[in-house]
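Only one protein chain is missing; all other protein chains are in place.
The block that comes next holds chain A.
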Amino acid sequence: MLEKMIFGRYIPGDSIVHRIDARAKLVFVFLFIAIVFLANNWITYGLLIAFTLTIVAVSGIRFYFIVSGLKPVLFLLVFTFLLHTFFTKEGTVLLDLGFTEIYTGGVIQGIFIAIRFFVLVVMTTILTLTTTPISITDALELLLNPLKKIKLPVHELALMMSISLRFIPTLMDETDKIMKAQMARGSDMTTGPFKERMKAVVPLLIPLFVSAFKRAEDLATAMEVRGYKGGEGRTRYRQLDWNLRDTVAILLLVVFAVGLFLLRS
């Protein structure tokens, strides 16, 4: 579990999807989320699947990782599918179960929603599988930069975000250590009556808070000593550069959206 958190879900690679600018990928995914809602018949939903699977293929990520990204939402996916199957009463009766009837409209609706789910989850999964959280943060900061005009603390939020990301593995390590230390002393957080379990959480939380504040103090001192004084005029270590392929990727998506718009009923 600890190793898994270090890069989020990032899987290193050298595909075109990996190399596209993080800003382009973010814009791409946000546009895609909107575009998915254009689909409303078999052709358009089919195209959505084809488009998504093409990107999966291009990204060179093993299908296994995509499937494990789907696992947490599987319950919701099956649940919505069944809900539509049983409760949408359109079209002709497909199956008479006695207590209720299943209509063709319901099954079709269910399949459509399942496809929408599938492509949305796969697309956002690809974003996080091919981009490190830190470059997503950088990209968000650059994309939201204009909002500084309305006094949104974009730089501060991005800074907090990247510090949080950096310290998740560290603090997780610490959580693990403290948990084991308390277990070695006979504390049990997983079994026993609920009251006892609640009490067992406290000796875990207190050292965590104290050390989080201490770490923050140390880091703040280190940063101030090195002359950190906010976002104004600060240069960057990690540079993002926008290339032709990024523009092309966005344009391709626009073309795809126009196609969907023409084919929808």
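In this section, a contact is a pair of C-beta atoms (placed from the backbone, for glycine too) under 8 Å apart; a residue touches a chain by one contact, two chains touch by 3 or more; residues count from 1.
Following the convention adopted for this analysis, contacts and distances are computed from a predicted model.
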- Quick one: find the hidden chain's UniProt protein name among "SGNH hydrolase-type esterase domain-containing protein", "4Fe-4S ferredoxin", "Aldehyde dehydrogenase family protein" or "Riboflavin transporter". "Riboflavin transporter"
- Message: Using the touch definition from the top, which of A:F28, A:Y45, A:Y103 or A:F117 touches the missing chain?
- Response: A:F117
- Among A:V27, A:M183 or A:L208, which residue is in contact with the omitted chain in the full complex? A:L208
- Omitted-chain contact residue, chosen from A:V73, A:I102, A:L143 or A:L240: A:V73
- Task: Write the list of chain A residues that the hidden chain touches.
- Result: 5, 8-9, 33, 36, 69, 72-73, 75-77, 80, 83-84, 87-88, 109, 112-113, 116-117, 120-121, 124-125, 128, 133, 136, 153, 156-157, 159-161, 163-165, 167-168, 171-172, 175, 194, 198-199, 201-202, 205-206, 208-210, 212-213, 215-217, 219-220, 223-224, 228-230
